[in-house]
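For this depiction, one protein chain was excluded, whereas all remaining protein chains were kept in their positions.
Moving on to chain A:
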């Protein structure tokens, strides 16, 4: 038995009709290590993990999977779980209306003769929760806890299955820094208990911190495996070079802003939670955006960034909204999305799949969705004009799709994001609010998105960028507001901004702020 490696995948080749998604991929994971897999979107990371977990059953691919020296032929996810391989997907697979304990033992119930033993269920769940460091009662509903805690429930669930090899697909993508840090510490803790982890992540700083080995995949092939504890320290730049196949000198395009008149001003903006109406989600926030300026909005999860943006955008979020909204210095009201668009305000959502796109419709129809009125006469859409415009944005934004009549759902994340941007560019707003514009997309596409943002500013638009990635805000914005607990706690010009400085404002307690 090979004692060094818990898992070896040898010569994995997976073809889909007409496409080779994986070509002779090799992956060797040492026992008890944290093994990171990096690669651009579409490089084949997820396909490889689907092969490993049996989602693509044995026989649909070439090559072999060797676990603890034994060749495995998984026919489904149950087979791989029986061997202690558990995969936690980016989109969490918890049932929101069941309790934490019920979720942990879902499909694996603590029961005797078909009758659930609740005492045992809750007791064992409590033990698992303690192990992952989650201080919640096991009978709490999953929908009542945040994403970060839900992630921990997923891990507790994996532990209940006696996991030996834990696969995490983008585990921190939706988490704030604090929750991310906790999760990463937990994964390191599990390593101490002898659990091997494979982690897929776009967050290279995290990989640099916790991974023992990093395997880079590009275009369906293994490019290299880097020992993170070797003599030469492996830097983020080093990993990026492997991912894109060449050094990426600048992660952010150069940009010299030409800043003009104020275009948007919000004064004393307060928003209450739609259900818990006593709670202020945004509390007396004020900010301005000028023409040609890229303004950042920094904040931890729950700081109220998205809520602020959406409430400004036609009261799409919240109740009991108060405050004043000025457009070009004139006070306006925007009680509906239509009105907001009419005032030249656009909001591109952080969750493009749920709120941004109609995935079962074409690229062309999605691009025209927010401004069909300008494309139609007497309620009839000018389809020729529509095609022309879609085609123009396809070229302009370099949207990689065979035709503009392809379904948006078939595109990669970065290209979907470009479709969202195209939709709002076509609506031709004066102020564009971009909520997490680069979430879940790869390094190359990010650069393109930044370039588009710069071009928007150069065209005289005001851009408000919301992002959880501080380097991104520092790299793109001319000025940054920090939000904490619904309040604007700081305003920093690009020249003075550092991550530490911003983080100081972002973690400020609201009681300590002089208004």
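Simple rule for what comes next: a contact is a pair of C-beta atoms (placed from the backbone, for glycine too) under 8 Å apart; a residue touches a chain by one contact, two chains touch by 3 or more; residues count from 1.
One rule holds in what follows: contacts and distances are computed from a predicted model.
S.K.: Name the absent chain as its UniProt record does, using one of the following: "Acetyl-CoA acetyltransferase", "Xylose transport system permease protein XylH", "DhaK domain-containing protein" or "Urease accessory protein UreF".
M.R.: Options "Acetyl-CoA acetyltransferase", "Xylose transport system permease protein XylH", "DhaK domain-containing protein" or "Urease accessory protein UreF" narrow down to "Xylose transport system permease protein XylH" for the missing chain.
S.K.: If I consider the whole complex, including the chain that's not displayed, which of A:202, A:265 or A:423 touches that chain?
M.R.: If we include the chain that is not displayed, A:423 is the one touching it.
S.K.: Would you indicate which residue among A:91, A:232 or A:384 is in contact with the undisplayed chain?
M.R.: A:384
S.K.: Among A:68, A:219 or A:491, exactly one should touch the missing chain; which is it?
M.R.: A:219
S.K.: Using the definition of touch stated at the top, determine which of A:349, A:417, A:468 or A:484 touches the missing chain.
M.R.: Once the missing chain is taken into account, the touching residue is A:349.
S.K.: Could you pull out which residues of chain A are in touch with the chain that's been left out?
M.R.: 16-21, 40, 42, 218-220, 244-246, 248-250, 253-255, 313-314, 316, 336-338, 340-341, 347, 349, 354-361, 365, 368-370, 372-373, 376, 379-381, 383-384, 387-388, 391, 398, 400-407, 410-411, 423, 427, 443-444, 447-448, 451, 454-455, 458
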